[in-house]
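Yeah, one chain of the complex is gone here, protein chain that is, but the others are all in their spots.
When the chains are written out, they are named A and B in that same order, and each has its own residue count from 1.
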Amino acid sequence: MLFQWGMSRQKKRMDVKQEGPDHSGEASDVPQEPLSAELAVNIDIIRQKTGESNDVVIRRFALGQEWQIKAAIIFVDGLVDEKNVYEFVLTPLLQASFPLALEEKERFQWIEKKLAAVGGVKHISDWRKLFFELFSGATVMLIDGVPFAISASTKGGEYRSIEEPQTQIAVRGPREGFTESLRTNTAMIRRRIRNPNLWLETMQIGTVTQTDVAIMYIKGIANNEIIEEVKARLRRIDIDGVLESGYIEQLIEDQTFTTFPTTYHTERPDIVAANLLEGRVAVFVEGTPFVLVAPALFIQFFQAVEDYYARFDISTALRFLRVLIFFISLVAPAIYIAATTFHQEMIPTQLVIAIAAQREAVPFPGFVEALVMEVTFEILREAGVRLPRAVGQAVSIVGALVIGQAAVEAGFVSSAMVIVVSITAIASFATPSFAIAISARLIRFGLMFLAAMFGFYGIMMGILVMTIHLCSLRSFGVPYMSPLAPFIPTNMGDTLFRLPTWMFRERPRLINQKNIVRQSGDQKPEPPAPSRQEKGGGS
Amino acid sequence: MRRAITVIVSLAICAGLLSGCWSQKELTDLAFIVAIGLDKTEDGKYLVTFQVVNPGNVAGATQRGGGAAGVPVSIYTSTGDTLVEASRKASEKLSRLPYYAHTNLIVVGEEVAREGLSGVLDAMERGNQLRPTAHLVIARTYLAKDVLTVLTPIDKISANQIIKTIEFSSKNWGETVHVDIWGAIHCLATAGRNLVITGVTVEGDLKRGKRQENVQSSVPDARIKLEGLALFKNDRLVDWVDGPSSRGVLWLLDCIRQTNLTVSWKGKKEAINYQVVRAKTDVKAKVKDGRPVISVHIQAEGDVIETRVPIDLSDASMLFQLEKEIKKNLKQEVEEAIETAQRDKTDVFGFGEAVHRTDPRLWKKIESKWHDRYFPELDVTVTADMYIRRTGLRNKPYTPRG
């Protein structure tokens, strides 16, 4: 029902957009009109439009043997590779003798030839395009007497270099992670999948920011309907700025009113490549190392990339462990509350007496005690995440010593409670995906509340509602809980179980529908035939 | 709009529902009753004794330096016409809510047992707190109250001490039996089987046993001890059996796991000790000339663990002889038990049940007169197979040569 609300609101918003004023911001006063033929006028307009920002460098020069043709190049300092600009744009032009007799059109061809050393030479005739190119890192050249501009791609400037990803760390596996540069990121995928079928489509989203957003998929493996759906949803976005892929994520997900992530984000190129091979679609956003992958399934958030690099048996065991971990981080405090305030009969006698002994001096009811400790822990965690590393350590010391030990010693909380909170905390850190750990955090408080009201009945009801909700979710049309529900036996090999690699014959059924077979079925490694072995032994 | 209303209505319902926590009970508001004792007062009322844990004084609390000095349990008594009444009345003395879910021991006074258990078991079965797995013992010679007041050294809570003693003793020695509430009711409700319950008594000075000093001495002034088996007829206690014949009863109930049998060898008494490691008893009923006949077959294997006479145990024929000797010994034990039960006219072995299973029609006819008429005259044949599997680390005992 909440969803219905969301829907009607969305409709309203779209109505407003059609009727209301254009809200796309400053960029809109850039006229779509053609450039002037006079250089001085053009330069004035640029100066004026950019508010004489001094990072917009305008360099005038003259062309031709007599230096009688005035020209200028314009670029944004910091966005371009200055060495490129001088070496490959300016120098060739200055060194060459400019044939005066040429017609307007021929002048351009001549210039284009001279600029062969740099790529992406374009003709520009209107202001909007000029500014877009300029702020994308191109060098724009204006020539007196010509109502056109030429832009040459000189993208450059400082980017963070490729580093090991901060999240999703793997012991075994590639060490490189995505950077803020979209191009670097797409190149990392290209390097992994050398196939012309790896298609990349780019669009600009954000009426003010004009951020590059790229969709990548493998033609022939990815489901066309999903590709179209992703594109359609991206096209529908009408927002002033996109600063992180999170913006996109929230605008294209199937359902907003859920704590569960319905798209997957990652910093690791190997994960993206693997997902592309399974037929998913990746969305890259300029300016963030986090790449979105859709459609996402619930089970994906329990699969670490290392599962595929390590042996299958250990990976399977670890996946079960992770689901257990998720469950612990979800219900541990709730079970503690339910067991100690409702169902004391279900705890073994020795244990219940031990817990009762600890609680003897605690002045709060069990629920309050648990709530206080959980909130305290969340505060500590939030402090630890946001603070600079040096201070963060101090926080953890204060947290561990003062809150933990002192509270127990003072008798404010029982040590059993501290144990439960710590286990929950560690469990929530151990979940491989931060996105799913966060949703567990929120639900945990709900379950604690239910447990305080109705004990195990409340917890079970909460879990039931949560499961119904999970089963009703879809990610780009694919049921979120598949292949568990709806149950797809052939895809069970890569869910909680991770079968040996040679058994992964098929891609996920609901994601790809046509190109399902991914490898031949007779790949089981076997020891060499006995005769050869004997030979080897003999020699 | 309507949708908004329904949302608000359902939220309001939720809020209304969530405003109370009905069945909630905080740990600090509960008095964990670990054992209940039942006696009769002189005016015929029940005297109920509650052993309540004092959580601050048991392990776990000691790390906080709480009150290692105090006693771990505290005793409350109250009287009433019924068990439930007495337990409600106990709240006059208890500062907390009596909580029975962790009551693992029920001690029934001998007097109550002789008058009949039926008056007390229904409440125990019906209530949802008391577990059906709570152990049942009969206080012998002393009152149930006395038994529960004795402080014990190793397991601080005396209820636990008694339970563990029953468990390990029935496993290793086999003269005690573990009966829980459920089992007792099951026996009472079954026509062809009567109840056997272990007895418990106090050894030493009862008065000093109640003090903390009792557990501070290496030889406590008073100790709790298991003693004998109480034989019931219907719901009334009729007789006690002790020693070997109590083990005989347990052989017949197929309750023996491990035990020791001592046999004489070539005239020397108690010369060889045989340890049973595994045992199984089969009771079969047959009908002969319209009368039921029972055959009991006992099978056991075990080791020789002690010899006090020179005997060559590597000789297989010796072992066969020894097996025969053990068999004789066992048969005697079992037959003694049967005789006792037949004398008391109570079929505690479940022979009636065996008859019921073999011939339901005959059973219908004799059911009502089973314990009084048929059982005492029942023909029971006991056969046994005792195997000696191993003889320990030595084949022959050493010969003392001065």
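Following the convention adopted for this analysis, a residue touches a chain if its C-beta (ideal position, glycine included) is under 8 Å from a C-beta of that chain, and two chains touch if they have at least 3 such contacts.
Definition applied: contacts and distances are computed from a predicted model.
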Fill in the blank from the handout: Given "Ribosomal protein S6--L-glutamate ligase", "Carbohydrate ABC transporter membrane protein 2 (CUT1 family)", "NADH-quinone oxidoreductase subunit J" or "Spore germination protein GerKB", the protein name in the UniProt record of the chain not shown would be "Spore germination protein GerKB"
Practice task
Please pick, from A:78, A:145, A:220 or A:486, the residue that touches the omitted chain in the full complex.
Solution key: A:486
Exercise for the section: Give the residue, chosen from B:40, B:131, B:247 or B:371, that touches the chain omitted from the document. Expected result: B:131
Problem - Contacting the left-out chain in the complete assembly, out of A:223, A:300 or A:491 - result: A:223
Fill in the blank from the handout: Where B:182, B:240 or B:374 are the choices, the one touching the absent chain is B:182
Completion exercise
Note that chain B touches the absent chain at residues 6, 9-10, 13-14, 17, 20, 22-23, 128, 131-133, 182, 185-186, 189-190, 353, 356-358, 360
Problem - Footprint left on chain A by the chain that the document does not show - result: 1, 3-4, 7, 10, 223, 225-226, 228-229, 232-233, 254-255, 342-343, 345-348, 454-458, 460-461, 464-465, 467-468, 471-472, 474, 476-479, 481, 484-487, 510, 513
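Everything that follows uses one rule, which is that only the chains that are shown with their structure count from here on.
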Exercise for the section: Could you put a whole-Å number on the gap between the CA centroids of chain A and chain B? Expected result: 65
Practice task
Would you tell me which residues of chain B are touching chain A in their complex?
Solution key: 3, 6-7, 18, 21, 23-28, 30, 32, 34, 53, 55-56, 58-61, 64, 66, 99, 101-102, 104, 129, 131, 160
Problem - Contact set on chain A toward chain B in their complex - result: 1, 4-5, 340-342, 344-345, 349, 352-362, 365-366, 409, 411, 452-453, 455
